[in-house]
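Just one protein chain is left out here, and the rest sit where they should.
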Amino acid sequence: MARVVVDVMLKPEILDPQGQAVANALPSLGIGDVSSVRIGKRIEIEFADSADLDRAKEIADRLLANPVIEDFTVRVED
Amino acid sequence: MARVVVDVMLKPEILDPQGQAVANALPSLGIGDVSSVRIGKRIEIEFADSADLDRAKEIADRLLANPVIEDFTVRVED
Amino acid sequence: MARVVVDVMLKPEILDPQGQAVANALPSLGIGDVSSVRIGKRIEIEFADSADLDRAKEIADRLLANPVIEDFTVRVED
Partner (left out) sequence: MARVVVDVMLKPEILDPQGQAVANALPSLGIGDVSSVRIGKRIEIEFADSADLDRAKEIADRLLANPVIEDFTVRVED
């Protein structure tokens, strides 16, 4: 068993209203030093045998991320 | 500026139907060696000054994760 | 072609921190009369021929909703 982690985030130039909502809510908790919150996805893929980064990239590219609006990174979890 | 990353995943005993959908779709892409896919959230919090893990934990606990069904981890991004 | 809509919401007793974040952010927009915000999923399923509610329920039950924490409704879109 081996785990690959795919992180999917909206591209920096794409507005993230849900992250904005969290950021806007922070002053009501007394938190004033946060300049930005961005909410993306973290996907954990378990391979039955060894981790396969190429396969994970293909999965991310076809079923997890939209390359027009999102960036993703793929890594074997330490 | 300093970034804290919060990873939020459903607890292992909680079924993740969206991850299951991705896992079930993989054979149609010719991918047969994946045993599990779990989809969670990755949140990037930018602090104006230095990273504040205690603040980030408080944000996660109150606005990002539901402790009944989700686990979260907080770390300063390398 | 016929469309079925599946609405998936967290059960009322399950805390929704993302909805809470939006609710907490509203006073900063000058909005004070909202008592609750809940964020769920809306899924549109297009059937090639006629709408099949039983099929849609099966899809929701197996790939869209977790019955332990979520409720769903299925309807043919008007």
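Going in written order, the chains are labelled A, B and C, and every chain counts its residues from 1.
One rule holds for everything that comes next: a contact is a pair of C-beta atoms (placed from the backbone, for glycine too) under 8 Å apart; a residue touches a chain by one contact, two chains touch by 3 or more.
Treat the numbers as computed from the prediction; the structure is a model and nothing was measured.
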Among shown chains, those touching the left-out chain: A, B, C
Contacting the left-out chain in the complete assembly, out of A:21, A:34 or A:74: A:21
Chain B, residues in touch with the chain not shown (by the definition above): 18, 20-25, 27-29
Those residues of chain C which, in the complete complex, touch the missing chain: 1, 7-9, 19, 22, 25-26, 29, 31, 33-49, 52, 55, 58-59, 62-64
Missing-partner contacts on chain A, residue numbers: 14-18, 20-21, 24, 62-66, 68-69
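Basically, only the chains that are shown with their structure count from here on.
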Euclidean distance of C-alpha centroids - chain A vs chain B, Å: 8
Chain centre separation in whole Å, for chain C relative to chain B (CA means): 21
Where chain A and chain C are represented by their mean Cα positions, the distance between them in whole Å: 22
Shared interface positions of chain B, touching two or more other chains: 62-64
